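For this view, one protein chain was removed and the others were kept in their places.
Now for subunit A:
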Amino acid sequence: MESAPLIQFENVSFYYTDEFGEKLPVLQNLNLTIAEGEFVTIIGHNGSGKSTLAKLMNALLLPAEGEVRVGPWKTGATQEVWKIRQMVGLVFQNPDNQIVGSTVEDDVAFGLENIGVPPAEMRERIDAALKAVGMAAYAQRQPHKLSGGQKQRTAIAGIIAMRPRVLILDEATAMLDPQGRKEIMELVRRLNREAGITVINISHFPEEAVDADRVVVMRQGKIFMQGTPRNVFADVTRLQETGLDVPLAVRIQHYLSANGVPIPPLLHQKELVEELCRLFLNR
């Protein structure tokens, strides 16, 4: 996929200050380019700088050094932060902290009211957004009575109603049960494929990375590895050394291969099943 960069990090560094006033580096000299239409999964252990990266992408944080460019703007040198945030929507981990409306549709309307969308168009956008996330039947419901997955889908509807070009999920599935997690991943994959929205998924779950166009592995504020899921997960030892996990199929393949079984590197569970059956049945 060759297209213009939508988000570009150039030599970006960022620091937090601890309780003793010391500067702690969070990101160090980071370079990263995200192209329009890409589905990128960013993995890394707690404290590796993943969330800081997400917040730099929509000007919630500004780089201490270097430049973050989002579309035509440099986040550190523009008055247009609202345009940036409209273009890059961010979904956080805890669904309860990001819902403001008393009904599902009020919640989706909140962002649109803030940017002054005319009422007739607002109706249209809300309906379309709720339909896209599969929540149209819940428009009049109270958000606090929804499941975690439904709350996150409502939060995503609020963002896509703003017609963003980029959707960032900052561990948006971490608090959900497996069912809720599946709902969200299917939804964002569809938004990426059908609506062409660029998706950046920050996650701990290696299973969420196997279908991405690109996997970026963060470690100690730097990009440690990046590439297609197949290439990145092929290096099991290196990933596990950094405290990261790989999908079950990759772990089993790696174990068998390390013990002399002639089984090629693979990514999906389906491939592992095929290889094992081939070996068992002497084909």
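Criterion: contacts are C-beta pairs under 8 Å (C-beta built on N, C-alpha and C of every residue); 3 or more make two chains touch, one makes a residue touch a chain; residues count from 1.
Throughout what follows, contacts and distances are computed from a predicted model.
Trainee: Of the candidate names "Sodium:solute symporter", "Energy-coupling factor transporter ATP-binding protein EcfA2", "ATP synthase subunit C" or "Monovalent cation/H+ antiporter subunit D family protein", which one corresponds to the UniProt protein name of the undepicted chain?
Mentor: The chain we cannot see is recorded in UniProt as "Energy-coupling factor transporter ATP-binding protein EcfA2".
Trainee: Where the complex has a chain not shown, which of A:163, A:204 or A:230 is the residue touching it?
Mentor: The missing chain is touched by A:204.
Trainee: So one chain is hidden, and I want to know which residue out of A:72, A:119, A:196 or A:243 touches that hidden chain in the complete assembly.
Mentor: Of the listed residues, the one touching the omitted chain is A:243.
Trainee: List the residues of subunit A that touch the chain left out of this view.
Mentor: 18-19, 44-47, 93, 147-148, 171, 174-180, 204, 206, 243-245, 248-249, 251-252, 255-256, 259-262, 269-270, 272-273, 276-277, 279-282
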